[in-house]
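Note that one protein chain is taken out, while the other chains of the complex remain in position.
When the chains are written out, they are named A, B, C and D in that same order, and each has its own residue count from 1.
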Amino acid sequence: PRLSGAETVTVFAAASTKTALDQIATEWQQETGHVVRISYGGSATLARQVLAGAPANLFLSASTDWMDAAEAGGALVGGSRFNLLGNRLVIVAHGHHAKIDPMDLPDLLQDRRLAMGLVNAVPAGQYGKQALQALGLWHKVAPQVAQTDNVRAALALVASGEAPYGVVYLTDARISETVSVVAVFDDALHAPIVYPLAVVNYPDTALAMMFASYLRSADVLSRFRDLGFSAPGAAK
Amino acid sequence: MNWLGPEELDAVLLSLRVSFWATVCSLPVGLAVAFLLARGRFPGRQLLNSLVHLPLILPPVVTGYLLLMTFGRNGPVGRFLEDAFGFVFAFRWTGAVLAASVMAFPLMVRAMRLSIEAVDPKLEEAAATLGASRVWIFLTVTLPLIAPGIVAGTILAFAKAMGEFGATITFVANIPGATQTLPSAVYAFLQVPGGEAQATRLVVIAIVISLAALLTSELLARRVQQRISGT
Amino acid sequence: MNWLGPEELDAVLLSLRVSFWATVCSLPVGLAVAFLLARGRFPGRQLLNSLVHLPLILPPVVTGYLLLMTFGRNGPVGRFLEDAFGFVFAFRWTGAVLAASVMAFPLMVRAMRLSIEAVDPKLEEAAATLGASRVWIFLTVTLPLIAPGIVAGTILAFAKAMGEFGATITFVANIPGATQTLPSAVYAFLQVPGGEAQATRLVVIAIVISLAALLTSELLARRVQQRISGT
Amino acid sequence: MSLSVTLTHQFPGQAIDVHFETAGGLTALFGQSGAGKTTVVNAVAGLLQPNSGKVMVNGATLLDTNTGRNVPVHRRRIGYVFQEARLFPHLTVRQNLHYGRWMTGARDVDDAEIINLLGLGHLLRRRPGTLSGGERQRVALGRALLSAPKLLLMDEPLAALDESRKAEILPFIERLRDQTRVPILYVSHSISEVAQLATTVVALQNGRVTCAGPASEVMSDPKVVPALGMREAGAILSGHVVKHHDDGLSEIAISAGSLLVPQTIGAVGDPIRLRIAAGDVMLGRERPVGLSALNILPVTVETLHRNSSSESIVKLRAGTDAILAQISNRSAARLQVAPGQALYAIVKSASIARRNSETAIN
Partner (left out) sequence: MSLSVTLTHQFPGQAIDVHFETAGGLTALFGQSGAGKTTVVNAVAGLLQPNSGKVMVNGATLLDTNTGRNVPVHRRRIGYVFQEARLFPHLTVRQNLHYGRWMTGARDVDDAEIINLLGLGHLLRRRPGTLSGGERQRVALGRALLSAPKLLLMDEPLAALDESRKAEILPFIERLRDQTRVPILYVSHSISEVAQLATTVVALQNGRVTCAGPASEVMSDPKVVPALGMREAGAILSGHVVKHHDDGLSEIAISAGSLLVPQTIGAVGDPIRLRIAAGDVMLGRERPVGLSALNILPVTVETLHRNSSSESIVKLRAGTDAILAQISNRSAARLQVAPGQALYAIVKSASIARRNSETAIN
């Protein structure tokens, strides 16, 4: 329902936040009458677009690196950056599966595959690699890792049974029926998983500021938590 | 279509619009390039040929980035177009048209070129002896004879445009109602838990639309063929 | 090539291998399908036609998922192949070949089909009167006459295979040395800030290889054309 | 040796309904443009599936729409010289010529003779693309002949050739006709070709047979000639060589006596077919003297057929043979030509020569 005087705010957001962000944006729209348009994509793509002058008012990244890059490129409104969300990294297995000890992973895998996001490029993959390194498992499992261009694709490999195990975000694993979460990595094993949010240096930042502060409100944050996200930097 | 949300409907309509314009706009250019490649003997012909094939060789994301770098607000061509004509590709549906056109271009050109190369030059000679200038020969002899190639190129381009994703999302992002095409919407659904059902629905719509176009083109091509071969 | 890391070299070599085999393996199938579509009058012809075009219409990720569902270890075809022949696509370079073949298939088939439709059936009739059976007619008359279409289809397939990314990574993931093709490597580099330089290097390699193949095909096609048109 | 064709076929706007049977040899299909000649030939070749029909060659059924029998084209062992050459553009002339041999495995055909006859020696490495029209037709002819066919179909095979080349090829076709058991279906617009070659003539008009029969009968039937659309009736006589004279003339015995013609091939005693065009025969009431014409035959008038307002065809009996003479109505009146009348037929040796098997045609 577009009211007179209604304005539009455009958000460029990491694709993995879609379910949650869509719900929350809808609620805000109903409350305020303003319109939220959200363009979901990979963080790298979004950052580059923001840098190239995309009509984005807000940028929600799944990676601090790309938020850094956007900031360094002068695309963000100074001081508007804020770590909005966090997430947990888990090991999933195909079908109904008992919990495992991550340390047993190499034995459980044998010659089969461990699905992960690209370990040098996709945030979930990067965090996963850090965690496995911290556990001293990386050199054992590295040859077995099947990397995908996004976490959902990794999850799909497990869901289809192609790979018996995968490392994904908790938010992705939660509602899938064909996979079960068999282990949760300790937050300490990897750099904190954060989804930084910032207002983009694009004409009319006022509404963006308004939506940003809405997102940061305690109510909304708890809604995010209900949907599987954790608080940012909940880790030390 | 009450089982389609307004956003999804937007995506379907946008994809249709983008594919239509991508096909229509690249038709004359594709035809000209196909003609140059099939018949021209000029320096730089192989360069042009390579350029045309580039979007096929490159991962779509790369093509998307190159488009962003070139036709974006800050890109050389993009800035020129905006300054001179106020025309913007980046993050507009027109940009999606451009991305789809570029991606479909090699397919279209190749189909047309094959047809042009199959035209018997003796018929064109005959037209010349009857007083037809080059342009008229092209319009009255070559063009009708390559109709099968044009139909094939058109349908290939349309289908490709309906399915194009990587370059489009990279170049114009995925803004609902503005640049979110069907494949972009499918992508977004696939990125979240439980989105498969919605993605599937959209995929089915894409398939139905494209296959309808395909069947129409087949009918058209058959009729053209019949006209040429007799009766 | 000391400016290429071993992983990158692997990716280049793998991409070459995948593209080569994707092209070679889809050639006979593509030819057969093109022939059926061009000449066959059987029920289900339009179904086959639609099926062939599907990879063009679908976003590549979707194609990748469908391949995974069908040819994966637990997919119906994948399981059968493994049980019957011990043949596995999943996470193997052979899977990358399959993905590339499927994605390139519509392009290849269309080029060949256009050429087949342009063959004058009167020449095939002449061959029949001289005692050539259908198979011989195909081998000695049709096949040489559609050489331009075969060359075009081949180069399109090769180029597409070199650039294919979405379906491949979804189907067989990215395992360095096993399934990490050039586009996957490029994609990975593009996902990290500052990775553009390395990505560019790989893209240049992809372009050089594909254009070399393209130019070779052009030379080949020209020679074929000359043989047919005289001298 | 026989050929039997029955077929009906409906094109949009043109019905074809043809039946003829011949005892083999060379059957000439004759008729105006669009009469249906190529259609008939295509049906015999198997390239056209007629609505209904039956084709038999030497007792073998190639097609019978009643029984559903339909021998595939490539098993019919035909050599088809198409109206357009239809050469394979990607093969050299040599490869085109050898294509049939290659497909049927017939190795026993001597290609040197045919390549020589058709003057193709210097073209063997060329591809058809740049051949001249006549060269193309010669290659097409060679290709069909070299495929060792059991049935030859020739659709205006000599139309693009010059007279001297034709004159070389015609005797070859005659030999084929006489020495092999290969029936030949031959389409031509040239009366002289038909006259020289045909054993049987089938005339088509508008998709129907208007007249069919042995060549000697059809072409000497004055009532039939106009229907055939031929401007030149004529008689075909059979004889045998008696002597080759020193002055370049050959003496041929026919039933009515002997004829002098320019030197022919053929040994003494060999049978020979001669054609005397009605237009080349003069009639005289008395045996003329001091005339350059060497052949003067006593004849009896059988019939007089008024052909047009100015001309008549006179059918004459010479021994057991029939001879036709075309004369003006004024002469007919002046000579008081009437059935039973005894006259002399005067024919130049060159007029016969022009239509016999050695020097042919015009």
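Please note the rule applied: a contact is a pair of C-beta atoms (placed from the backbone, for glycine too) under 8 Å apart; a residue touches a chain by one contact, two chains touch by 3 or more.
Model, not experiment: these values are computed from the prediction.
Looking at the complex as a whole, the chain kept out of the display touches B, D. Contact with the chain not shown here comes from a single listed residue; of D:Gly24, D:Gly129, D:Pro214 or D:Pro262, that residue is D:Pro262. Touch with the chain that is not drawn comes from one residue among D:Met103, D:Leu153 or D:Ile191, which is D:Ile191. For the options D:Pro271, D:Pro288 or D:Pro339, the residue in contact with the chain missing from this view is D:Pro288. Here one chain is not drawn; of B:Ala127, B:Leu156, B:Val172 or B:Leu214, the residue touching it is B:Ala127.
Although one chain is not displayed, its contacts with chain B can still be listed: residues 122-123, 125-134, 136-137, 140-141, 144-145, 147, 227-231. With the whole complex as reference, residues 11, 13, 31-34, 37-38, 83-84, 119, 122, 130, 132-135, 137-138, 155-156, 159-165, 167, 189-192, 229-232, 245, 247-249, 260, 262-263, 279-280, 282-286, 288-294, 308-311, 325-335, 346, 348-351, 353-354, 359-362 of chain D touch the missing chain.
Assume only the chains that are shown with their structure count from here on.
Measuring from the averaged C-alpha position of chain A to that of chain D gives a distance of 90 Å.
Chain C and chain D, compared by their mean Cα positions, are separated by 57 Å. For the pair chain B and chain D, the distance between mean C-alpha positions equals 60 Å.
Multi-chain contact residues of chain B, defined as those touching 2 or more other chains: 61, 65, 187, 190.
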